[in-house]
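Complex shown without one protein chain; remaining protein chains in place.
Right, chain A next:
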Amino acid sequence: MLDLAQNTMDGIAAGSAYALLAIGFTLIFGVMRRLNIAFGPSIMVGVFLGAWVNAQWSAGLIGATIATFAGALVASIYVERLSFAAIRGDAALASMASSFALWMQLEQGVALAFPGRTTAFPTLPPLLDVQFVGLILHGDDILVLTVAGIALFLLHRLIYRSHFGLEMRALADSAEAAAVSRVNTKRVAFLTFCLAALIGAVAGLLIAATDGQVSPKFGLWATIKGLVAMMIGGLGSLRGALLGGLALGIVEAQAQWYLGAAAREIVVFGLLFLCLIALPGGLAGMRETGAERKL
């Protein structure tokens, strides 16, 4: 029982980073109704830039953080301009295929720029583990949960309390109504893409700083984790992305503990399969379909 609780706590910390990845996917999917599968690789460009800045100038975590945000933002804007802004809104498949091509490009670009492949990333500042009722809350996990919590709080404020958030929700709700309500739909879509990049960069930063290293496979990893969490939670729902990310983290932690690392991925994809069959609307919308639910 204690193991179950400990695994759940560990899983929530990992799941909070997955949730941020899923929220990044959801923001783009909700507003544009198009899937950006180059989302993970764009974040990877950011974390590699962070690692490079740190290696070049011993910039530490703060310098690496700034570079990670800048790199993820620039790579995302590159993807947005080529795969989304340049392609008609109703051509969702063309955008997805195009973003796949850019994924390959970004991944190869990073592999060529960093031939050593795995690169060191500055780690999180050491924080003491906290013990209570026999459970251990690791210092790293406390930091990850705190940063993810702050990011989620700020995102919530932005979406539900700001001028931009209102327009973003309007565009996600009805693109036709937004277009005739004088909403600058192109600008809102672009800024949403940038916001998703920043949210994704927070996740990338937390994961890279926890591991202390990054590899070119990070893009694939982040895309799969984000997509799986989004689908478990329910396409297009922010609440679903949060729930899906946490569920994914907890299930991974339990599976690893009870069944071993090799079985972890099998359990995760089994869960995704079950969700798609039994809860096509995801955890956030038991009765709605993903297409009906919006931000």
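Operating definition for what follows: a contact is a pair of C-beta atoms (placed from the backbone, for glycine too) under 8 Å apart; a residue touches a chain by one contact, two chains touch by 3 or more; residues count from 1.
In this section, contacts and distances are computed from a predicted model.
In the listed set "Alpha-D-ribose 1-methylphosphonate 5-phosphate C-P lyase", "Amino acid/amide ABC transporter ATP-binding protein 1, HAAT family", "Oxidoreductase" or "Multicomponent Na+:H+ antiporter subunit F", the entry agreeing with the UniProt name of the missing subunit chain is "Amino acid/amide ABC transporter ATP-binding protein 1, HAAT family". Residue A:S174 is the one among A:Q56, A:Q108, A:T146 or A:S174 that touches the chain missing from this view. For chain A, the residues touching the chain absent from view are 163, 166-167, 169-170, 173-174, 176-186, 294-295.
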